[in-house]
Structure formats: structure tokens, C-alpha cells
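A single protein chain has been omitted; all remaining protein chains appear in their positions.
This part shows chain A:
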Amino acid sequence: MATMTMAKALNAALADAMLDDERVLVFGEDVGQLGGVFRITDGLQARFGDKRCFDTPLAEAGIVGFAVGLAMSGLRPVVEMQFDAFAYPAFEQIASHVAKLRNRTRGALSVPMVIRVPYAGGIGGVEHHCDSSEAYYAHTPGLKVVTPATVEDAYSLLREAIADPDPVVFLEPKKLYFASADAQLPARTAPFGRAVVRRPGTDATLVAYGPAVPVALEAAEAAREEGWDLEVVDVRTIVPFDDATVTASVRRTGRCLVVTEAQGFAGVGAEIAARVQERCFHALHAPVLRVAGLDIPYPAPMLEHIHLPGVDRVLDTVARLQWDDRPDPRWLAQGSAA
């Protein structure tokens, strides 16, 4: 057991995957000599040579499209999009080719690849560096969408992503890159498709993923003072989604709050809330609520703390989970117009 950052664990996962499988190529912008702007690929070029870890022209559609061709030739590309919003030029390649090639060719061609995307905010980044872009990918059939919240998960999920026969969009919460934890590598945590209960509790379930998981855990700790014992479920893999673990938790607790950093409208949190409501209706003591980012373009750094769901906003929303069996006064006030 050693203390390490998520960045280090991701780096170790890439190195171990390259060691185990010579088909694995790591490329993108500044990933070679520099080791990536977040140093996730640090040392890989020196260790494996510039044919296996290399810089490309600064063109995201080109990077992903090039990876499609490499995967067709039998290689295993792992590409880095430098930041969430910088990946948008690649979206056509991702949505029209990466996600669909297996289906279009009735399984004859597959394009196993990993598209690593540092995502979400909380680091004081200027505009176009802090988007929560998971909904775009999760809404695209054919992509697996994965986001770790712990150091060991970062290692294990990335190894699994590289070995997976399908393309994986691997979303790395930037604000957790340099958070440390005790970890034993090589870690093997729960596989794709399994959510994990990070904190058991009896009164309500907080469902979160990626950067929202530490927020939910902190809120759950703080909620003890209010007399609430909250369970926290970490989704881990948005696609494939683990309905079973989430619904089992909510049926047990009877209340559910979905916490996401992304803006809420039409987001992954909305999907989770709908799925919980469809499956747990008779076990629910309150409507499923959401705490999400505001429905605004990602704000300037000095205002991001208001945009991002924090512990207070989570606890305020937990308070609205009808603890005394009365309807939420907000809905009553709005009457039928709601």
C-alpha cells in the first residue's frame, strides 16, 4: 500500500498496459516528450519509444479518425483529448464512426480504442477547459462511458478500458488528478457495469459519479450532524449503467438524490433520476431529486464555486426529501403550474 495520486495511477495503468500488450499505442497532443499537460503520459515515450507514445498534429478529429484506422489494422489506440471542450472537433468521428463501426459492419469490424478526456471543472480553469461532456457520449449508442472517482478505480478502469473490445470514452475528473489516496497497484476493482456503494447508509441514497463522488461523500459525513445516515453510490461506468445496484440501494433507503457536476437539463443525472423513479416508485418516500450544475455555460473561474454543486446545496436538497411526510412546499407554492 502506497499513497499516490490519481494522475500517477493513470500513468501506471498506461505503462502496464503498454508493457502487457505491444499493440497499445498512446498518442495525442503534447503526450510525448512533455508527458501531457497533466503529466498522465509522463515518461511513456522515454520508456517505450516514440513509435508507441507520440505527439500528433494538433487536430482532434484527425487524432480520433487516425485511431479508427489504426484499430482497423489491429492496433489498440489510446488517445488523449487535451481538455473536454477541445474534444468537440472529434465528435463527428466519435459519433459517426467510433460508436457505429461494429454495428454498421454486423460485427465484422470493431474499433477498440480508449479516448481519454480530462473533464469537468473545479480547477479554476478559464473557459473551454471545464466542460462536463459526459451526456454527449452517453447519449451515443456504441460507446462505453467510464469515469473514476478513486485512485484504485482510475488504474483498474483504465486497464479494463484498454482491454475492452468496444470503444471507451474515459472521462478523467481533472480536479481529482492530484488527490492522493492509499492504493495498491496493480489494483483490480469492480468491473465495467458495476456501481459501488462507497458509503453505506440507511436514510437516503446519493447517486454520483466522477467529480461529484467526493462531494457526495463529504455531504454524507456532514449529514450525520443533521441526523441523516446517507448512502453514497458511485456509478463508475455511466455506460453500461448498473441499474441493479442503484435500485437496490434506493429500495433500501426509500429516498434518492442524484448529484452531478454537469448541468442538469437533459443530462446523465436526469436519466438516472428517471430510471430510479421507474424502478423504485413504490419504495420511494419522496420524489427523486437532483443536484446539478446550473444550466449555464461553464462560468468564469471566480464564479465556478456557485455553479458547482457543493456540500451545502446537497444538504439543502437532502432536506427536501420529505422527511416529515409533507410535500415539498416548493411544489405546493407553484400549484398546478408546476
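The rule we apply is simple: contacts are C-beta pairs under 8 Å (C-beta built on N, C-alpha and C of every residue); 3 or more make two chains touch, one makes a residue touch a chain; residues count from 1.
Criterion: contacts and distances are computed from a predicted model.
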item	value
Omitted chain, identified by the protein name its UniProt record gives, among "Putative repeat protein (TIGR01451 family)", "Amidase family protein", "Tripartite tricarboxylate transporter TctB family protein" or "Pyruvate dehydrogenase E1 component alpha subunit"	"Pyruvate dehydrogenase E1 component alpha subunit"
Residue among A:A2, A:L19 or A:A59 that touches the chain left out of view	A:A59
Touching residues (missing chain, whole complex) on chain A	22, 48-52, 56-57, 59, 61-62, 64-75, 77, 89, 92-93, 96-97, 100-110, 141-142, 144, 164-166, 193, 239-241, 243-244
